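Working notes, beginning with the structure itself.
The complex appears here without one of its protein chains, the remainder shown in place.
Moving on to subunit A:
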Amino acid sequence: MAIETMNKPGLAPETEAQLAEAVRDAKGPLCLQGGGTRGVTCDGDVLDTRGLSGITLYEPGALTLAAQAGTPLDEIEAALRAEGQRLPFEPMDPRGLLGTSGAPTIGGVVAGNVSGPRRLQAGACRDYMLGVRFVDGMGTVIKNGGRVMKNVTGYDLVKLMTGSWGSLGALSEVSLKVLPRPEAAACLLVDGLDVAQAVQLMAEAMGSPYEITGAAHDPESAAGQPVTMLRIEGFAQSVAYRASALQAMFGLHEVRVESDPEAVADTWRRVRDVDKLHGRDGDVWRISCKPSDAPELALRLQAEAQLFDWAGGLIWALLPAGTDARERLGAYDGYATQVRGTGDLPMFQPQPAAIAALSRGLKQRFDPRGILNPGILV
């Protein structure tokens, strides 16, 4: 599906000026694309951003990195790794879940505000965004923010652009705050809890001073039984100290500690990429909620398979094709996205009238012709 669109010849600018020209000259809708890994298409000519590639600035001592939007995520992660740093918000690799190929770009990650398990403690992609350059729907180049960590000069269009799924502008360059990669990591594992018990345990862990950077629950692990996972990261001594402090805290439960770096990394990669739903028939939904509501929402969802991340605040659910998760969920404090699905349910949850009016107003201002990724978000 997405692959065909990707192969259609389209516009492939290599500079910001060419990107601006392509938008300015467009006669109809444009479908912005980075690596094309998102697996959903929109009508219109493909505007491929991968020609805008390369890291433009990296100062490890200032924790800042800037790159053109089409830079492959891999290239950025390799550069950071070489300096012992990383993108703290842990963007997922969506290819397995969505059955797509291609190489994710930093622009696609920013456009989707893609964040993984560490979002719980460290924040989302938007929390690390320092600056953007983009081309609005009329072909005007606009910049906002910059390359410094603290900046309140004017409105924060950086956050507005992050997570706007290309509906307000085509990103040409982004700058981000990065963080050190910790020396060590460990994973605490508790077997056999039901969802309510797991959510309670994760809440207690999050309410401890031990800086949990991942808290997830898999009701049906590969071993066939429920497993609850907590991650701690930092200097080796500190990780060991916190692991034993947490073990003591949860004395009632059997707590296993995994401290082999590869095993820990693999566990959290599988949570991040939702491995357990790969290759399974049905629709995949992603529900952001209040963690303590997760057990009740899970009952309402009646999913065929599910994974709880963010201490319960993120539910990945597999539902029979065509099921409307929003209908099953009813009223609650949160937001449901159809990440993979057939049928004509909207991918993004419809917004309350006043919010929708503001969003449409912004779309109208930034893209008066309505040509950028029409119908995706606004």
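The rule we apply is simple: a contact is a pair of C-beta atoms (placed from the backbone, for glycine too) under 8 Å apart; a residue touches a chain by one contact, two chains touch by 3 or more; residues count from 1.
The working rule: contacts and distances are computed from a predicted model.
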Missing subunit (named according to UniProt) among the choices "2-amino-4-ketopentanoate thiolase alpha subunit", "Phosphate ABC transporter ATP-binding protein", "4Fe-4S ferredoxin-type domain-containing protein" or "Glycolate oxidase subunit GlcD": "Glycolate oxidase subunit GlcD"
Sole residue of A:82, A:148, A:222 or A:321 that reaches the chain not shown, by the stated touch rule: A:148
Chain not shown: contacting residue from A:46, A:73, A:97 or A:289: A:289
Candidates A:28, A:54 or A:207 - the one touching the absent chain: A:207
Option touching the unshown chain, where A:223, A:252 or A:354 are the choices: A:354
Residues of subunit A (touch criterion as defined above) contacting the omitted chain: 59-64, 83-84, 113, 115, 119-120, 123-124, 126-127, 136, 140-144, 146-160, 162-164, 167-168, 179-183, 200, 203, 206-209, 234-235, 237-238, 241, 245, 288-292, 310, 313-314, 333-335, 337, 348-349, 351-352, 354-355, 358-359, 361-362, 364-366, 377-378
